[in-house]
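The complex appears here minus one protein chain, its other protein chains still in place.
Should a chain be cited, it is by its letter among A, B, C and D, assigned in written order, with residues numbered from 1 in that chain.
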Amino acid sequence: MDILYKIFIDPFVQMGGAPDLLVQTLWEGLVGGVLYALIALGFVLIFKASGVFNFAQGIMMVFAALTLVGLYEKGVPAFLALLLTIGVMYALALGIERMVLRPLVNQPDIILFMATFGLTFVLVGLGELIFGGEPKQMITEQLWLPKGAIDIKMLGGLVSLQKIDIAAAVIASIMVAGLAVFFQSTRIGRALRAVADDHQAALSVGISLNQIWVIVWFTAGIVALATGIMWGARSDVSFALEIIALKALPVLILGGFTSIPGAIVGGLIIGIGEKLGEFYWGPLLGNGIESWLAYFIALAFLLFRPQGLFGEKIIERI
Amino acid sequence: MSGADAIKPGETLLSVDNVSLAFGGVRAITEVSFDIRKSEIRAIIGPNGAGKTSMLNVINGFYHPNEGRISFAGATRARMKPYEAATQGIARTFQNVALFKGMTTLDNIMAGRTLKMNRGFFWQLLRQGPALAEEIEHRKFCEEIIDFLEIEAIRKTPVGKLPYGLQKRVELGRALAMEPTLLLLDEPMAGMNLEEKEDMSRFIIDVNQHYGTTIALIEHDMGVVMDLSDRIVVLEYGRKIADGTPAEVKADQKVIDAYLGVSH
Amino acid sequence: MSTTTGQPELDTFPKLYARNAAQRPERPAIRRKDRGIWQTWSWAQSWEIVRALAHAFAGLGVGRGDKVAIVGSNRPAMYWAIAAAQTLRAVPVPVYADAVADEMAYVLENADVKIAVVQDQEQVDKILSMADRLPLLTHVVYDEERGLEDYDRARLSPVAALIAQGREALAKDPEAGRRIDASVAAGRGDDASIILYTSGTTGRSKGVVMSAGGSVAAASDTVAFDHLNDRDEVLAYLPLAWVGDHYLNYAQAIVAGFCMACPESPDTAQQDLREIGPTFYFAPPRVFESLLTRVMIRMEDAGALKKKMFHHYIAVAKQWGEKILDGESVPLGARLSYRLGEWLVYGPLKNTLGFTRIRTAYTAGEAIGAELFSFYRSLGINLKQLYGQTEAFLYVTCQKDGEVRSDAVGPAAPNVSIRLTEDGEVQFRSPGRFVEYYKDADKTRETLTEDGFVKTGDAGFFDKDGQLRIIDRAKDVGKLKSGAMFAPKYIENKLKFFPNIKEAVAFGDARDFATVMLNIDLASVGAWAERNNVSYASYQELAGHPRVYEMIEEHVDEVNRSLAAEPMMAAAQIARFLILHKELDADDGELTRTQKVRRGFIAERYAPLVTALYDGSNNADIRTEVTFEDGRKGAIAANVRIVDMKRQASQEKAA
Amino acid sequence: MFYRETGQYKTSYAADMAVFPILQDRIGVGLMLLVAAVGIPLFATLFPATGNFFLQVIMIPFLIFALAAIGLNILTGYTGLISLGTGAFMGVGAFACYKLTTIFPGVNIIVWILASGFFSCAVGVVFGLPSLRIKGFYLAVATLAAQFFLQWCFVRVPWLFNYNASGAIEVPERTLFGVALTGANATAMTRYFVVLAIVVGLTWIASNLIHGRIGRSWMAVRDMDIAAQLMGIKLLPAKLLAFAVSSFYCGVAGAMMVFFWYATGAEPEVFSIRQSFFILSMIIIGGLGSLIGSYFGAALIYIMPILLGWLADVSGLPIGAATIEHLRVMLTGVLIIFFLIVEPHGLARLWQIGKQKLRIWPFPY
Partner (left out) sequence: MMIRSIALAAAAGCALATALPVSASAQESIYVPLFTYRTGAFAGSGIPIANGMSDYLNMLNERDGGIGGVKLLIEECETGYDTKKGVECYEQVKGKKPVITSPYSTGITLQLIPKASVDKIPMLSMAYGLSASADGNVFPWIFNPPATYWDGASAFIKHVAEKEGGLDKLKGKKFGLVHLDAPYGKEPIPLLENLAKEFGFELKLYPVPAAEMQNQSALWLGVRRDRPDWIYLQGWGAMNPTAVKEAAKINYPMEKLVGVWWAGGDDDARGGGAEAKGYKSLNFHAAGANFPVIQDIQKHVIDKGKSQVDKAKVGENLYNRGVYNSMLIAEAIRNAQKITGKKVVTGEDVRRGMESLEITEARLKEIGMEGFAAPVKVSCSDHNGHHKVYVAVWDGSKWTKGSDWMEPMKDKVRPLLEAAAKDYAEKNAGWPKRTEACDKSS
């Protein structure tokens, strides 16, 4: 009975008992979720347009952040470094398209997946070779990102919102909105959507698939850079961050591999779910359950909706 | 199986009773009833989108009808899983060849024997003794089919490399390996040239005569259908509009209007 | 001198069969690729089946002297049926399975066939369609059930059922077994063993009757000559009704006790050959030729390095291979180089061709090009030539190991005597000599001399090594108007040695000069065309292509040079030639079933072309009827170009 | 070139259905086994220093990884279910073996190595359950749940590591006929022989399974699951069996890794997600749906970096260990991509093509 109480009653008693903590937990979950969603967004962009399950998305995030910080450390002014990094991400997209995607066009998904796996090795090696393996401080201030916290007294307690987290949420929203506008209202964006729906159709519109790949990978690179800056600001910039990127995977299961809203909503559900789980139920198992909780949340969802959050019910055609 | 064996040629093997099927709001089949008699060749025809393939899918359990019943070999059912259909002796081929592309012709046909093979896991580990004996026994059976379908030369060729016509033949072989009581053929001659169609027709007739297999087939080529089948069901927009011998169907005004009148 | 003379009781095939079953019961007698594997029957099993079948045949009324037609491809059941008939002292009559109904009807009618053992529905249908012409035919036995389910069974039985039935009867009734044994024992050397119908280059086929004793004796001689034993294996892929198959596979197998393997189907014969890897092999030159053509074509597509290696070692083989094969002394370096070549090229090549295990191989039937012949020999294949005839039960001459040449066919086979008449015709007397032409005493008298020699109808001479050289059919050797000798086949063969030329038909008898009609080889020229960017849509278009003409002209020119080098032939150099717009085809009667050209028929059929060849025109129109595979008839029309050749001066002096 | 298939005809189905129907292949396999069982040990005896290094650093892990790769290949290559939980399943085997041998120290360790496979087998089946409803990459991600959950258990359930203060598996010494098989006193040679025997035996069994009814039903599920159902193949049991067998192999590999390779102990970290990816890359580079490919993949992915490092060493270039490592990592990635471009179906396909070329040598096709 005791255990049942601990599982089903106690956490809610706690929530009610310290609503400020609940709000704080939700906020942390929200911020974590936003960042997961951003990584997932990178995956989705690439998967949608080129069918590639980009395992290297996590490393791209680290690589982007590392390039930014590394350039700064080498004496490049912060905003110039940011511009240069964007350039590097473009070059990377171009290189990947030329040297990986193009030779492997029309290969089965798993082969492309594996190629991106090889890509992670290349990026890890390259990143460490150029910038060294030491963890680096994110140049938060130099990029005019806010520091400190806003403490709000509420619900009989204190809810502390880190400005950087607020910035992260804002930037994430701007990026998502920007992408939405990009997809809806620009020629290239529409082309991208056409590619996602039907490669043939896209070709007939007169858009080169190769160009689209470059654009998509570049866009994913930009998203990775943004994510890298945010995560870097929360801890530091090192290759250990790569593992965090795996968190985007349950988000993908939940949201679907091709759905941008899915990635965002999935990210938030996972982020909030795992923070609540860890915070209120984690102590039952001695904490640290965050490492797998997200996957179980995603799996549980999947059992009820195999098509994911925003996927349509699949009728198997024979 | 014994149920199906007990039925004599000419008696009803399968009856479809007032079956309706809908996907979401789209009605694929509406209140269709017909029967298939043992040892006959039964054709299901109709214009594209008439619900023919859906009908086959209902018969072998891929789709579950929203309404109506299906009786096979005396047993009536509302829901059945595809592998249950397989155990009961219903085999089929697909409109778009659904072979196991990574396997050879022989392995594909051997896969059709899966249900008949039952040596335990332990012997499978060793692939000796009873397991090997069983493999050999079924290999012999499959070789008969290979011989029957004249595909000796491609026995060990991966099916992915075969031309389309041969793939269809291998698929027929795989279905035959199940020793089906009822064989469902979904457009067995689609995309074939004249010669291949003649071959396939010959095989279908031979299967029917040689093994006494009951066959239900969907086919677009009217000439072939009229020649091959004993009786024909005509569907249009998911409804049955005619049912009878080729001659009767040919003479049916509704069929002429709906189907034969349109160039196909 | 035959090995069986000491044992008079072993003078028929059934007796030998029984001996094999007793002496080597476990050794394989016959195999067939069927249901994916080589189904094998040992001599004991095989003999048991033959006896059962014989019993069943007897039940169908087959008795001594009755004729049993055998129609089908090489399959154990067919061979068993032959043996079963012989067991009953009946006479098997194998018939070409691809014969059209009319041809077949003639043979069956002529042979007074009582029952027919056929392969499948196709043959059953054929025979049923001519049933009214065959009043004597009482029963048809078939091997394959397929498609025959609904046929009236009164006069139709499956061979398997007969065997089962016979087996059961033999098991039940010891008396039945004794009857069979008695029939075997009663068999005598002068029983008719088989009737083989010759395809005949002209006219209707004749039934060549062989005696049991003679057949056994002949086979025993060659078995001893080539040291064949019961470890040998052959692939029975030649037409069952042809003497070659009956002799080389059936007769020799029974005498030597070796195993004969039947291919799965004619389409897979090449693959089956590769699997079985026969130790004794026979093929007509055209088979070797097309194999070589295919080898060369496939090598064309190989990488440069591999190609270079291939040609290098082929050159090495050309230089040393035959010497090594003949046991001559060869420098160590060459030997090593050859050894390397064996590992890199010859071994794998023989392996892909299925020749790895060959101990003895023969070719015969027509002349074989020196290049072609030595190509195979240089790889280490003991390829030899023989000269033979149906009337001789195959062997007349054959070459001894180590004394092999391409331009001659060897000395007389063991126990064969040969003489040449004054006008050069070759005549022989041999143990296997035929008894008579069935029901054709006139023809028999025409062919068989008083003293028991057979007139071969071939012209030839013995060269200085004592090997026979065949020039042509004696009656075909003609004279140009100038009186110079014109041997059409000799010219044709020279032309056909070029891979690009598939067939050649030479004219010139009683004419001013020699001319030829040619068929290009589609595979070879097609490949050449592809390499040289010559596009074409049909055989006809390719055959008429100016560049093809150019190429063929070079070949003809080369032949002329070589003819000029031979005093007897120099006058018959080719003055004009044309390339035919269609392939000569047995279905159109242009070739015999053994793929020999029927010159007279062709001259008639293509009369306008022949006229044009001699009236100096540069081209001619021709329209010919053709028979398609499904039996439909059609016609092709074409305008064929004719090319004038420069003739060489006779080089007698220079040479 | 080496092949002389002429005359190698089959007169029985047993011979025709043999795994190596061609004599030359059988000779080749025999030679390989001879080299592995006699040649390599001989070499190691003659040159003990390099020999030991060779056995310990190259051969033993190579064989173990090959076995794990075979395990994953059964699941991914043959049944078409991608798994990213290999590392954890290996861990289950290792921990199970540790528990078994410490609870029942009297039973021979080899028995427990094999028995431990059944534990990972059971765990594999549980985590294979979602495979009925989800496919492809979705399933792959779902298997990550197994990876992270199990890894968490390895750290968090002290019972699993016998409450060791080190928190790790401490491999006790186990002997067979007085010869140490595990622990620091077990020579590389002894361990090599045990590993070789187990890996060869299990490879043989895998080959048996794959060539029989079960293998066919797996491949049927992989190639066309709808049609497979129609053949009477039940998807869930077939998939779960694949998970079970696959996990068994991974479990045994994991147990061997700790007991016969590391031989003294191992931290849970060994069974991390990296291990999963490591094995996955082996089968993809080696060739999906190929046993030999599993060996090739293991060789390329595991041995190649060692060779690269060694080459850098030998080359004597004045570059630091870290730079070499960076280059090595990069080059590994480049080679993975390179091989995928050259032959997306893996080294096994290259091998197949090469073999075919030899069979039809000197012809190009």
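Heads up, the rule we're going with is that contacts are C-beta pairs under 8 Å (C-beta built on N, C-alpha and C of every residue); 3 or more make two chains touch, one makes a residue touch a chain.
Note that the structure is a prediction, hence the values are computed from the model and not measured.
Enquirer: Using the contact definition given at the top, list the shown chains touched by the missing chain.
Expert: Counting the whole assembly, the omitted chain is in touch with A, D.
Enquirer: Which of D:G7, D:P21 or D:G167 sits in contact with the chain that's absent?
Expert: D:G167
Enquirer: If you put the missing chain back, which residues of chain D would it touch?
Expert: For chain D, the residues touching the absent chain are 20, 25, 28-29, 31-33, 35-36, 39-40, 43, 47, 49-54, 56-59, 61-63, 66, 102, 105, 148, 152, 155-156, 162, 164-168, 170-175, 180, 183-185, 200, 203, 261-262, 264-270, 272-273, 291-292, 294-296, 299, 303, 306-307, 309-310, 314, 320-322, 324-326, 329, 351.
Enquirer: Residue-wise, where is chain A in contact with the chain that is not depicted?
Expert: 18, 21, 24-25, 28-29, 31-32, 128, 132-135, 137, 147, 149, 160, 162, 231, 234-236, 238-244, 246-247, 274-275, 278-279, 282-283, 286-288, 290-291
Criterion: only the chains that are shown with their structure count from here on.
Enquirer: From chain A, what is the lowest number of touch steps before chain C is reached?
Expert: Counted as steps through touching chains, the separation is 2.
Enquirer: Just the number, please: Cα centre separation of chain C and chain D in whole Å.
Expert: From the centre of chain C to the centre of chain D is 57 Å.
Enquirer: Indicate the residues of chain C shared as contacts by at least two other chains.
Expert: Those would be 36.
Enquirer: Two or more other chains touching the same residue: where does that happen in chain A?
Expert: Chain A, residues with two or more chain partners: 316, 318.
Enquirer: Give every residue of chain C touching chain D within the complex, in rising order.
Expert: Spelled out, the residues of chain C in touch with chain D are 31, 33, 36-40, 261, 274-277, 295, 298-299, 301-303, 306, 309-310, 343-345, 347-352, 354-357.
Enquirer: Okay, in this complex, where on chain A does chain D touch?
Expert: Checking each residue of chain A against chain D gives 53, 99-100, 103-104, 107-111, 113-115, 117-126, 128-129, 133, 243, 246, 249-250, 252-253, 257, 285-286, 288-289, 291-292, 295-296, 298-299, 302-303, 306, 308, 316, 318.
Enquirer: For chain D, which residues count as touching chain B in their complex?
Expert: 12-14, 17, 205, 208-209, 211-214, 216-217, 219-220, 222-224, 226-234, 289
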